[in-house]
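For this view, one protein chain was removed and the others were kept in their places.
Here is subunit A:
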Amino acid sequence: MTTNSSAAAPAAAPAAEPAAEPAGLLQPGVSAPDFTLKATADQELSLSELRGNPVVLVFYPADWSPVCGDELLVFNQALPLLRKYNATVLGISVDSVWSHQAFEQDRKLGFDLLADYQPKGAVARSYGVYDEQGGFDKRALFVIDGAGVIFWSYLSPTAINPGVDGVLDALDRLQHTSSTTTPAQQ
């Protein structure tokens, strides 16, 4: 198993495999750990199903807390912009599908919230963004390219809503990289 030492690896380099439980935020150049989580009580979604287009993972501590609400609403506002990159946005927290369902409806969110519920925080752990002490997912953002490799990642202080500008900048760079150094992704 290779540890993450290739943060600055060029896009064409083979992706490094992440450690089983990384010590910190997974960095660019590392294969995004696949996962299957519930999006609703009877629907599951796997990251690998989304290959071919960028994916934005928004890890956040909890449904209903004020800052999280703002953060997800800002991503909701940004959906028209994010769609221009064919990007799929997924929110992930340790809340249950039932909490997610009520929260999505209340905030009129136009993207899926996935339940990192059982085993609690397992996906966040695999991305190096689980808060052991607090028992919740840290506030972290990942942009994953169409090949399933992390292109950009960011860990925000829990109390600070990071906004969407970093994700949009990363998607701009990803689009530029894809169009100049590799054939267009199918």
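Everything below uses one rule, namely that a residue touches a chain if its C-beta (ideal position, glycine included) is under 8 Å from a C-beta of that chain, and two chains touch if they have at least 3 such contacts; residues count from 1.
By definition in this document, contacts and distances are computed from a predicted model.
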Name the omitted chain as UniProt records it, choosing among "Thioredoxin domain-containing protein", "Sulfate transport system permease protein CysT", "Roadblock/LAMTOR2 domain-containing protein" or "DNA modification/repair radical SAM protein". "Thioredoxin domain-containing protein"
Among A:Ala78, A:Val97 or A:Val123, which one touches the chain that has been omitted from the display? A:Ala78
Extract the touching residues of subunit A with respect to the undisplayed chain. 69-71, 73-74, 76-78, 80-81, 107-109, 161-165, 168
